[in-house]
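Take a look at this one; I'll ask things after.
Let's turn to subunit A:
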Amino acid sequence: MTVALSGKEIASKLQPRFPGSVVESSESSLVVKSESLLDIASFLKTAPDLDFDYLTAITAVDYYAYFEVVYQLTSIEHNHSLVVKTRCYGRDNPVLPSVVSLWRGADFQEREIYDLMGIRFDGHPNMKRIFLWAGFKGYPLRKDFSDGN
Partner candidate 1 sequence: MAIKTEPFVLNVGPQHPSTHGVFRMRMTLDGEVVVDMEPVFGYLHRSIEKLAEGRTYTQNIPFTDRLDYLASMSNNLAYVLAVEKLAGVPVPERAEYLRVIMAELQRIASHLIGVGAFLNDCGAFMTPILYMMREREKILDLFEMVSGQRLTYNYMRVGGVSQDIPEEFLPALAKFVKVMPGFIDEYDQLLAENEIVLARAKGVGILPKELAINISASGPVLRGSGVKWDIRKADPYSVYDRFEFDIPTGSVGDCYDRYRVKVQEMRQSVRIIKQAMEQLPSGEVLTEVPLRMRPPEGEAYGHIEAPKGELGFYLVSDNSETPYRFHIRASCLINLTALSDMMIGWKVADAIITFGSIDICMGEVDR
Partner candidate 2 sequence: MTLFDNYWIHFALFVVIILAFVLTMVMGFIYIERRGLGRLQVRLGPNRVGPFGVLQPVADAIKVLIKEDIIPAKGDKLVFWLAPVVAFVPVLMIFAVVPFQSGALLADLNIGILYIVAVSSVAAVGVFMAGWSSNNKYSLIAAMRDVAQLLSYEIPLVLSIVGVVLIAGSLSMTKIVEAQSIPFILLQPLGFLIFFVGALAEINRAPFDLVEADSEIVAGFHIEYSGMKFAMFYLVEYCEALAMSAIITTLFLGGWKGPLLPPFLWFLIKVVGVFFLFFWIRATVPRLRIDQVLAFAWKCLLPLALINLLITAIQVLVWGEALPWVIVLVNLAIMAVLVVLWSKLFRLGGGRVAV
């Protein structure tokens, strides 16, 4: 059975190394600041008893006040999983660091989030739209998207 690690427990592990980076934590997930996302992700991937080498999924949710990007991480060796979230505020040009350098599986998923939600990922080698054509205006999955109909 894949053990879903407690967000609070991981937050307490992160606290000494990355002070002030954890915004919120609960049993099911933890929320980190977007500036420290890459460092925390790198730590989660390489720490010997965490070993999160498999990125299951990345999703973005539009909660009007902010965008929340959810990372589902899994460790194949230890068979445990974790949910890490980060938020970015501002709807005009939200930017987050890209985790492609850690997990290549993020490649197409981050392009999809850019295409449909408009969040750019810094450090992505090919930040282009993936499903819609290059000249498309707007980001359809946002809650305030309207195509004029």
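Quick note on selection: all candidates are chains of the complex that A comes from, given by their letters.
Basically, a residue touches a chain if its C-beta (ideal position, glycine included) is under 8 Å from a C-beta of that chain, and two chains touch if they have at least 3 such contacts; residues count from 1.
Predicted, not measured: the structure shown is a model, and the values here were computed from it.
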All of 1 or 2 sit in the complex with subunit A; the one touching it is 1
Subunit A residues touching candidate 1 in their complex are 1-2, 53-57, 59, 61-62, 70, 72, 76, 79, 83, 103-105, 107-109, 112, 116, 130-133, 140-141
